[in-house]
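For reference, the structure I am asking about is given below.
Every protein chain except one is present and positioned as in the full complex.
Our next item is chain A:
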Amino acid sequence: MKTLRDTWLVFQRHMLLMVRSPLSIVLGVAQPVVYLALFAPLLKPALASMGAGSMTDAYRIYVPGMLVALALGGGLYVGFGLLAELGSGVIERARVTPISRVALLLGRALRDVVTLVIQAGIIIVLSMPLGLFVRIPDLLLAYVLLALITLSSASISYGIALKVSSPDVLGQLVNNLAQPLMLLSGTLLPLALAPLWLRRASDWNPFSWAVVGMRSLFAGHTGDAAVWQSIALMATLAVLALTWSARLFARSVR
């Protein structure tokens, strides 16, 4: 109960900060929007292998993958904010109070989820005129999936930030982590083009499953096994990542 109250408190504070400087949200979607406009058109021939006969089809395949990339990539960078706060002393101030340690982390992660929900909304709305179509129930499920991905990636980022405690090292690590995860999930280039060994490797990437689930939702195939599989997988990953980083946080900030 106290943890919930404290989480809400931390979440409110970070929402306030987000409202005060909304630029970060807009900057966060700038890259995906550029990809949407400049990169996706190049992919039509490539996506033909996945059943895309037209530009509309291409967007229906490309946008869900990009949303996963946004949740994954955006989440992995939130550790920088934590490092800045550790440096500024605001976390130390909180540490001398009896506030729940888990709440300090959870409140932040929830703010990251809200950021993503807004960013994903912008992308989806921008993609509508390009032919993207999704039913509301599917969209809600897609949001659940995205929220779980963000919780995972943000927690992982917070965990790494606490481990390395240097923005430079964090930047390198996150880059080296994000690139293969994104390439191996087929978000940017479809894995259908990949040689067999690469596809086998991607089977071990949980985010690759998330992309498949996401595409099923945007194709209107709610009943696909990939949907519940990806949600179950992402839920498990989110719980594991949150537990890991919350423990690390509680231990290092006591």
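Heads up, the rule we're going with is that a contact is a pair of C-beta atoms (placed from the backbone, for glycine too) under 8 Å apart; a residue touches a chain by one contact, two chains touch by 3 or more; residues count from 1.
The definition used in the following text is that contacts and distances are computed from a predicted model.
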item: Protein name (UniProt record) of the chain left out of view, among "ABC transporter", "Rod shape determining protein RodA", "Na(+)-translocating NADH-quinone reductase subunit B" or "Spore germination protein KB"; value: "ABC transporter"
item: Candidates A:Leu4, A:Val26 or A:Val90 - the one touching the absent chain; value: A:Val90
item: Among A:Ile99, A:Leu191, A:Val212 or A:Ala226, residue touching the chain not depicted; value: A:Ile99
item: Chain A residues that touch the omitted chain in the full complex; value: 2, 6, 9, 13, 16-17, 20-21, 88-99, 254
